[in-house]
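Removed from the display is one protein chain of the complex; every other protein chain stays in position.
Labels run A and B following the written order; every chain starts at residue 1.
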Amino acid sequence: MANVTLRNVRKTYTGGFEAIKGVNVDVGDGQFCVLVGPSGCGKSTLLRMVAGLETVTGGEIDIGGKVVNQVEPADRDIAMVFQNYALYPHMSVFNNMAYGLRNRGMKEAEIKTRVEEAARVLELTSMLERKPRQLSGGQRQRVAMGRAIVRQPKVFLFDEPLSNLDAKLRISMRVEIRKLQRRLNVTSIYVTHDQLEAMTLADVLVVMNGGQVEQVGNPLAIYEKPATTFVASFIGAPPMNLMSTRADEIKSQLGGGAGEAGILGVRPEDFAITDQTPSGGVALPLTVEAIERVGAETFVYGSRAQNEQRVAANPGELPPGEIIVRIPGSEAPPIGQQIRVAAIRSKLHLFSGDGRTRIEA
Amino acid sequence: MVEQEGFRRYVAHIILWIGIAIVAFPVYVAFVASTQDNALIANGQMSLLPGGHFFEVYYQTIFVGTSGSTREPVANMMLNSLIMALLIAVGKIAISIISAYGIVYFRFPFRMPIFWLIFITLMLPVEVRIYPTYKIVADLHLLDSYAGLALPLIASATATLLFRQFFMTVPDELLEASRIDGAGPLRFFWDTLLPLSRTNMAALFVILFILGWNQYLWPLLITTRDDMQTIQIGIRKMMTTNDALTEWPIVMATAVLAMLPPVFVVVVMQKLFVRGLVETEK
Partner (left out) sequence: MQKQAIFRSKLLPYALVAPQLAIVLIFFYWPALQAVIQSFLLQDAFGLSTSFVWFDNYVELFRDPAYFETIVRTFFFSFAIAASSLSVALLLAVMADKPLRGGAVYRTLLIWPYAVAPPVVGVLWVFMLHPSLGVLTRYLRAAGIEWNPLLDGGQAATLVIIAAAWKQISYNFLFFLAGLAAIPKSVLEAAAIDGARPMRRFWTVTFPLLSPTIFFLLVINIVYAFFDTFGIIDTMTRGGPGKSTETLVYKVYNDGLIGGNLGSSAAQSVILMIMVIVLTGIQFRFVERKVTY
């Protein structure tokens, strides 16, 4: 058990590419920290640096109060679960789990106890003599976790462990991982590109993009007050609607200072179809383009008259084509109809023109 | 990993360079010897740096030959080696690819027995059947001929197996589309299958060329005339003379020249070479 602290960590590859541009994160003892972000944002690189599998160009990585930059992976007292499980193909399940303990010179009797206990918890007891190639994906995943658990390390590291599993298994394993971590109370760092996984697992959520941390905090806090347009559209599905505040109809409704801000964001569930205009809020006319019914709710896609005012979350990206509105139930206006949607003031998110700063109105 | 840094990396580099040195040293020595004066060498005084006789030695080697037991200029021998190697490589690829085509894409009586007949030849290199083969080649009046040099070495099945394996991975849809387009078997082979097989043919060519060029025992047996010798025989013959008479610079120059074409091929066509090697051994 220990906390993990990253102080101004940087990584530059030979050739000049800066993969990690100064990251500061504090993970408390026993906390579950999730690193989330799109492909290439550096989250896996950061995790591997904590593991010692990648070198650190600048800054410090601290485990349990000790700086570990120069410490070999074997000596960091950590355990890692890989995306493709990385089980030892030529060893039985038992030996896969026993390997780390044997390397540390533990007595065989104690190894046996620990491995069997972990196998019991993970429901692997009947498979201890099998080889990895005889196991299914989910079983291999559990062996990978068993291998990590028996070590009783200071920190657990997970590198997208559920990405190779099918959807249903992913959900059940997600819950299992969380329960296990709570029971063992081991500090954990978990990498994923799936924002849903991130939201449901994290005590501390770290949203990354392009080698930098966009926001750190409690998942719900991030959801309710995203710090940048990137975080705003990355967390939450369907993504937040982003509009330029320079559009006349919006500017006039927001009033003075707010109108100069740059970007207005409203989540799909915060728009209601109504003819009223709440005071201080925003209302927009839309033409219904498409409808998606998923049973418990419906997504209505509507386009605005002045499409040139659309905004993208990341500069250089194509802006979303339409405004998305989420309404409960399955009743929805027909395609082609003109509707009005409105959002109240407290549900409005204002960002600066470059999307990098949140403005509190 | 962290541990890859510093010390370990240097050690790896050092070991690799030692390996390269071990591998290159003999050749370097040969080259150096080929540029020095014979008297020096015979006295055991050869230095480790190249001497100044490069042009004379190589000129004599290539165009004149030694005054020893082989009077054949190396240029001739290299030509023989080249023709033999090309015949073997091209010949083997040609008969193997059509053979594999026949076995994979047709159904006919005795198909399997014929396949096994060809397959078994994989097992035995020419060295175990040299004398009888020699007799047959002699009876066919093919001694001292390019055909005699090349034909027995075309007999084994490695290429056929490789092409067969490859053809099995070609999607059936290609054949069906071809058929619908009105193509017969020969058309299909020429227009579709052959172009697809190009990389495999190239890889095989590299391996077979080297194999052919380096052949030793067989050419030794069936060539009696000096002007039909391959370069490998030439080298061997140069060594037969009494030590005192051996013109080492020429011998070494011949060795260097003998190495050049196959080494050149390996280095320039490295990707194909590696691929060919790995595929044929499977």
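Miscellaneous remarks
Quick note on the criterion: a contact is a pair of C-beta atoms (placed from the backbone, for glycine too) under 8 Å apart; a residue touches a chain by one contact, two chains touch by 3 or more.
Note that the coordinates shown come from a computational prediction; the quantities given were computed from them, not determined experimentally.
Listed by label, the shown chains that the missing chain touches in the whole complex are A, B.
Residue-level contact of chain B with the missing chain is found at 1, 3-4, 8-9, 12-13, 15-16, 19-20, 22-27, 29-30, 33, 41-44, 46, 48, 94-96, 98-99, 101-108, 111, 114, 117-118, 121-125, 127-133, 135-136, 151-152, 154-157, 160, 167-168, 172, 175-176, 184-186, 188, 210, 213-217, 220-221, 232, 235-236, 239, 243, 248, 251-252, 255, 258-259, 262-263, 265-267, 270, 273-274, 277-278, 281.
Mapped onto chain A, the interface with the missing chain covers residues 51-53, 72-74, 76, 78-80, 82-84, 86-90, 99-100, 103-104, 132-133, 147, 151.
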